[in-house]
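The other protein chains are all here in position, but one chain of the complex has been omitted.
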Amino acid sequence: MTAEEILTELQASFPGLAKSDAQVKDYPAWTVPAQSVRAVCERLRSKFSFDYLDVITAVDWSGQVNPKGYPQSLGQQGSEAAGQPDSQTAQPSSLIPHPSSFPQGRPAAQPAGARDIFELVYLVSALSTGVKICLRCEIPRKEPAAPSLYGIFMAADWQEREVYDLFGIHFEGHPNLKRILTPETQAGYPLRKDYEHVSDRYD
Amino acid sequence: MKNYILFVSEAFWNTLKGLWVTLKVLFLPAITVQYPTEKLVPYPRFRGMLAYDAEACIACGMCVRACPSKCIALAKAMPVPQQELCSSSGQPVSPEGKRVPKIEWYTIDYGRCNFCGLCEEACPTKTKALWHSLDFEAVFSTREEMTRRWKRGDDLWGTARRSADGQFSAVADQIHIQDVPVRK
Amino acid sequence: MTQESSTALKTGQMFINFGPQHPSTHGVLRIALTVEGEVVVKADPDVGYLHRGIEKLFEARNYSQGLILTDRLDYVSAMPNNLAYCLAVERLAAVQPPLRAQYLRVMVSELTRIASHLVFFGTFSVDMGAFTPFLYAFREREMILDLFEMLCGGRLLYSYIRVGGVSADCPAGWEEKCGEFITFFKPRLKDYDTLLSFNPIFKDRTANVGRISAAQALSWGLSGPNLRASGPDYDVRKAEPYCVYDKLDFTVPTGKTGSCWDRYYCRMLEMGQSAEIVLQCLDALAGTACLPAGRELPPGEIMAKGVPKILKPPAGQAYAHIEASRGDLGFYAVSDGSPTPYRMHVRGPSFLNVAILQEILAGCKIADVVAVLGSFDIVLGEVDR
Amino acid sequence: MGIILDNLPKIERLPGGGIALTTADFLINWSRNSSMWPLTFGLACCAIEMMAAYASRFDFERMGVFPRPTPRQADVMFVAGTVAKKMAPPIIRIYKQMPEPKFVIAMGGCANCGGPFYDSYSVVKGVDRIIPVDVYIPGCPPRPEALMYAVIKLQQKIRLMKVKNGHGATPLQSAGARKLV
Partner (left out) sequence: MEETIQPKFSEPVFNRSHGRLLMPENRYWPTRMWKNPWSLPTYRRGAAVLAGLLSGAAGAAWLLGEIGPRVAPLYSMAEQYALSYGIPLFLVQTAWTVIKAAVLLAVPLVNALFAVWWERKISAHMQSRMGPMYVGRWHGALQTIADGIKLFLKEDLVPESADKIVHLLAPVAVIIPAILVFAPIPFGRELVYADLDIGTVYVFAVGGVSVMGIIMAGWASGNKFSLLGGLRSAAQLVSYELPRTFSVIPVIMLAGTLNLSAIAGLQAGYWGGVLPRWFIFYPVVGQVAFVVFLIASVAETNRIPFDIPEAESELVAGFNTEYSGMKFALFFLSEFAYVLLSCLLMAAFFFGGGEPPLPFLGFLPSWAWFLGKTLVLMFCFLWFRWTFPRFRVDRLMDFNWKFLLPVSLLNIAAAGVLIWFLDCWAAGLLGG
């Protein structure tokens, strides 16, 4: 059964399901409304033997990454200070092409697709038939939430925790949604584009 | 019972075979390289400590841009227009008419260097001004010592600031496998 | 002291902090174990002790600088990481690397697989208390590292596979050395079997320990030898052949019970298969194997033409996944047309492999915790990213 | 055995004490040099090269370097790899658990100053932010020989230690001589 046939069959019961405009290269991509992600996955698993969840991740489409999300290490300043040769021949710092301006080479304009949303990306596959489908659903950046896939695919357990940790997206129904990678003291959600880093004693 | 005896004898036999493997190796020569007295010379492509030649450098800044960990800094010797500095072509300015910019000082923070070779690949000069030597033995006792500085006239290993007196001096604490580092 | 507590024989549960500094957590994993005597009641793996924010850093690096970060993900087998990243970016930018580069890619991936499985073999045997196999494994691994050092100048982190090809063609004499290694390596596999695989103590400790059923493994998203040991023969090299895997002849070893020993032995068999693949690639590089349309692989043709130095792939998204040493490694790349990726997500197989620990560790002995953990062959760089 | 080392400098006042003290220093430093037991403790990529240094080709044991699993029996800690912020408190704790005299070798770019993760939100920018470091090794990762070279350099450093100057055993930690954050 190809992805097309599955899509048409599923569209009967999930009207929000549609083919995505933006392609994920080499895999069929569908857009799913956030509230029916769990139901679609359940159907995919039970009826079309999609038994394997590859990826859950998210993309923050709000635009350029905030340079303040990257702490400038003191080591770099140290290197520049050490780079200053002798005091009498010190160069004006404007001549140092050291990339203190950051990030370099990025166009100033916002990308065309900049919207105030998170996009959740699910990759599910049926190992028996070799079909892999990319499900995408958009959720608002304010109080982002989506249903959890915990219980359908156990692989969702940690991946959802990771997405929660790095993006702050709540997965409703996840029994153990807490930070996984970053320490408990972490402020903010680092992978959001507007994340601003607060320097601590380790930086 | 028969199975039990079979199992025990098989286990015993496998154990003996395992003992034989280690015993065999006991009487084979060791493959150890006795480091301080025997030294491996790395293969020519090895990416060791960066060496720099201030004479060949045209101060284009390509290496600075290529470095993923931003460990390189440099300053040009003569004031040149800003756009030239940032020209992405990286070509030396043609000899007639204009002067090729030269380096005033050049620093590499070895402590942060990735040894990835991107700067060497980016270096546009014909004989590379910046390249990975085969030298891998370098040890520092303070953090600021790790920054090497070159000015014109320095040798390939540059100078480092001594934490004791704050002066830049040639580095004597490194042992180089090559007397003249291989120039790629 | 109250009357009860002084007289009654109380057995309480004990909380053990397994890691983050522990000789056999293979890095800095922490498992919070609740034990009753020697039996684990509850296990709660805690990761993140090596979280380096690589996905965030990708967004501040251009595509060639990002490659350096991929090395540091799964540092025991860096080549497949490079490969998966490059495949994803190549899909974004629609670049097709030349055939010689593809063969080289496959070859170095397989050599890395051997090296990585050797590290697994070594560390697993140390976990099981046998120290000698560890050193034997590293002895053979050093030979592979020699080959890589000769090829690309790195011993552990290579940055060899580049977007559009590989960074250098193999130097003179490399192929012969490679063949020399493979001929030396194959009999060593038998030594390993005698020394460890069929040692009764080792078998006793690992067989029937930490069993995972096929359904469980699939649901938890296991991949690589960990999944195959449970039965499903899912291998990206067969399911979605990338590079030139469809032209190569190899089998995918699978286990039956999904026990620690099966996971271990799957890897041992895989090493043999990888050695076969390397030999086939060597034949192809030398021009003795029949290539499509009788084509030879011209030396020196290792980079796709027209790949700019500062790559700016058109806006879009791509997902590429490969069979890395530890399983299904995927890169989900989003580009907005600028020189830096807009988003780069890494599907680290170890991350998913670790997650199942919380389910299967309950009920094990403390000694089994080490066996189970060791048999998953996790690399914390990939788990925490 | 801090008592011995603490009271050893007093013999200098005795006749011939200076020579005896020099000899004692030589013997003590020789023993510390010759048996430097590191902690089996790896963090990231460099740990693999550290393991390679213990393995057959490089064989650290030739120099008397013999890994111990517990910090109580270790003399030197190789900080091999990236120190994430979550890992920083355990590292400080492990360092405190080691008995004096103890040494730290920062191995590789990440432990020196963050390396390729110099601008990451979750990486300690150099392990010297949290514990004192004796020797830094550049490299990403350094070759096993470079680690051995660092040990040789550390041995040279140890040779300069003198009991008279308080480079002995116990009091350093309790007196807060090595200030920790």
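Letters A, B, C and D name the chains as they come in the text, with residue numbers starting at 1 for each one.
Everything below uses one rule, namely that a contact is a pair of C-beta atoms (placed from the backbone, for glycine too) under 8 Å apart; a residue touches a chain by one contact, two chains touch by 3 or more.
Keep in mind that what you see is a predicted model, and the values were worked out from it rather than measured.
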Q: Determine which of the presented chains are touched by the chain that is not presented, and list them.
A: B, C, D
Q) Which residue numbers on chain C touch the omitted chain? A) 14-16, 22-24, 38, 125-132, 135-136, 139, 143, 146, 150, 180-181, 183-184, 195-196, 199, 201-202, 204-205, 365-370, 374
Q) Which chain D residues touch the hidden chain? A) 1-2, 4-5, 27-28, 30-35, 55-57, 59, 61-64, 66, 68-70, 72-73, 75, 97, 99-101, 149, 152-153, 156-157, 160-161, 165-170, 172-173, 175-178
Q. What residues on chain B make contact with the chain left out of this view?
A. 8, 15, 18-19, 21-23, 25-26, 28-34, 36-44, 139, 141, 163-164, 172-173, 175, 177
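Keep this in mind: only the chains that are shown with their structure count from here on.
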Q | chain B and chain C, separation of their C-alpha mean positions in angstrom | A | 27
Q. Where the CA atoms of chain C average out and where those of chain D average out, how many Å apart are those spots?
A. 32
Q. Which positions in chain A touch two or more other chains at once?
A. 69-70, 75-76, 78, 102, 181-183, 190, 195
Q) Can you list the residues of chain D that touch 2 or more other chains? A) 56-57, 86, 112-114, 116, 118-123, 126, 140, 143
Q) What part of chain B is in contact with chain D in the complex they form? A) 30-36, 39-40, 42, 49, 68-70, 109-116, 136-143, 146, 175
Q. What part of chain A is in contact with chain D in the complex they form?
A. 69-76, 78, 102, 181-183, 185-186, 190, 195, 197, 200-203
Q. What residues on chain D touch chain C, complex-wise?
A. 39-45, 47-49, 51-52, 55-57, 69, 71, 81-82, 84, 86-87, 90, 94, 116-117, 119-123, 140-141, 143
